[in-house]
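Of the protein chains in this complex, all but one are displayed in their positions.
Chain naming follows the written order as A and B, and within any one chain the residues start at number 1.
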Amino acid sequence: MGYVAVQGGITAIENSEKLNRYLRSRGDSAPLSVLQIIEQMGLLVDKVMGEGGLYSAFHAALAIKQASGDPLEAAFLLRAYRSTLRRLADSLPVRTAEMRIHRRISAAFKTIPGGQVLGSTSDYEQRILDFSLAKESEDARREAVRAFESGLVDNEETLHPEHFRPVIDMLRSQGLADKAPAASTEELTDITQESPAFPMERSGRLQMLARAETGGVLALAYSSMRGYGMVHPTVAELRVGAVRVQMPHPWRKGAVVTLGSIALTEVEIVASPEKSEGDEKPVFPMGYGCCFGHNEVKAISAAVLDRAMRAAAPHAPAEDAEFVLMHTDGVESSGFCSHFKLPHYVTFQADLARLRSMRGTDE
Amino acid sequence: MGDTAASPAPAPDAVILAVENLEKRYGPGCESCLALTGPDHSTNVCPRCGSVTALRLISFDLREGEILGVVGESGSGKSTLVQCIYFDLDATGGRMRFDGQNDAADVTRLPRIEKRRLRGRLMGMVYQNPMRGLRLDITSGANVAEKLLEAEVFHFSRIRGRAQSLLDRTEIPASYIDWPPRTLSGGMQQRIQIAKALANNPPLLLLDEVTSGLDVSVQARVLDLIRELQREMGISMIVVSHDMGVIRLLADRTLVMKNGGIVEQGLTDQILEDPQHPYTQLLVHSTL
Partner (left out) sequence: MTPADLLPASGPRRFNFAFLNEGAKREVRRALLKAVALPGHQVPFASPELPIARGWGTGGLQVTMSLIGPADVLKIIDQGCDGSVNAVNLRKLLVATTGVRTTSDSREATILQSRHRLPEIPLAAHQLAVLQVPLPEPLRLVEPSEVETRRMHSEADYARMWVSLYEDVVQNGAISLAAGYPCRVHGTYIMSPSPLPRWDLPLLDGAEHLTLLGAGREKRVYAVPPYTSVKPLEFEDLPFTVEDFGSAVCARCGSSGTFLDELYDEKTGAAFRVCSDSGFCDLVRAGVVPPKRKTAPAGRLAHG
């Protein structure tokens, strides 16, 4: 008889785990170290930290190794790990105006206070495969690093955060852009502690975008840029750099403790002015996107969606906050997608029975 | 025709609907709004606060079996009035008492679930644009069924039978019951709306510019249908139109509206023969 033995399932699962490990371990290469992933696959680590919602390069890199490089799976591992951690405190809001800039550009103006800093970007590189990377030696690598570092010049003064007045502040001081929202943390949602409810206030939406899956957010933002909803964004400012994470001193009143710093990508876009209401003069409405690490496509897309979702009545998917936010969480979407591989034979049997009876055929 | 339970027939001349000081305002409002807007000021917009008073101090009674006409030009508030009565819009002030209720209810305080119940039980509405009154993506029969299902008639053959007889009564070919309204002509769509509005035998039918936009011959037939139904069923109606001809044909009494307020009301014949208010005179004499 072909009936599945009750114990068969657990053996199959255990063997599958062994097979995964085997496929990841066999071959002649040296075991991949977590440090190598952190140092040489930094952008992937940043992406996974952003989608996992946990800032820790070590854990993200470990997840990437465990997931054999699958970013969705790695983000899931990281999120699940995060759920097991105790929450110790809330930091003070990070002040991105005080960011130590690694990269900072504006498409809105040719020159801006502090200047444009191209920083590290592949934007202007010719996308030609570099075969020399296939035979990179340890010595060659060290020599390249030494040569670069010996050519560095101290630019401390011009790189000081105070030097870089945010472009959006400039526009605001002239009354040309949306006013900044009131700076209060009291009524904010915490999406990790509640289930999302719509209509969702802006802070909740920005949080969901911050840990959304890059491809999903990109696709929907792209639809808006191309004409499904009309956000014609101008990048007022894109910043990549390090911000300090601080919290109030546990017992010294008024004092502040710096816990460390994290890398962020922050984008502010301005969109075309709309008709204003009543006496108010028209302004550039703005959109804001921010995520962990260096991930420009996601931050720009998030900023575009932030603006699109503030449409009074949605006329396109990108303008519908419920549509955008319920469908761009990679952990949830990939989980549900995958669940269709689970046995559904009882449901299917029910469908079969129904169809057969509608067709008038016998079982 | 009807086999659904009808509420006990009200006494003749009973008041089906009593409206007291119904108001609809858009905007924050201020103490000067009422004083500085309305027919005498020829504006709805308050010069002090910019709020728009779309309806002001609307009071009237509708009697059983009566057809009340509401006439006025665009911006008079006539459509806003029926939309507030039907709870499509939330009035910002005033009271309404429907037949069967002891007291007039403050409409600003009615919970939505209560509005839904009153609407389902007591009213039917036919809109100028069939897209508002019908769901074009389901069949004509399903449109009528929706009203019956809202009233918790959960018997398939009864629903089917009632839909068939209503569509038959509104002169829609039997086979159209399983066609979506999207595929039918404007005149047909209005008839389906009427059938749907009558599904639960409501004591009150609201008709908002139902024949505007139809060809003249089609208009005539729809108006005839409305008159016949009213005679057969004794249903009370509020008919909104900018067209004096429609009002003359259908309405027993008429309200004349301008800038959100009622400038004149009375028997239709008298208003047409001997209009008192200058604006009514203007309307009557402008009629071709």
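In this section, contacts are C-beta pairs under 8 Å (C-beta built on N, C-alpha and C of every residue); 3 or more make two chains touch, one makes a residue touch a chain.
As the structure is a prediction and not an experimental result, all values here were calculated from the model.
Considering the whole complex, the hidden chain is in touch with A, B.
Which of A:Ser83, A:Thr111 or A:Gln126 touches the hidden chain is settled by the complete complex: it is A:Ser83.
Those residues of chain A that touch the chain absent from the view are 1-10, 12-13, 33-35, 38, 58, 76, 79-80, 82-84, 86, 192-199, 322, 326, 331-332, 334-339, 342-347, 349-354, 356-358, 362-363.
Across the interface with the omitted chain, chain B contributes residues 112-113, 116, 138-139, 141-142, 145-146, 149-150, 154-159, 178.
By definition in this document, only the chains that are shown with their structure count from here on.
In whole angstrom, the spacing between the mean C-alpha positions of chain A and chain B is 53.
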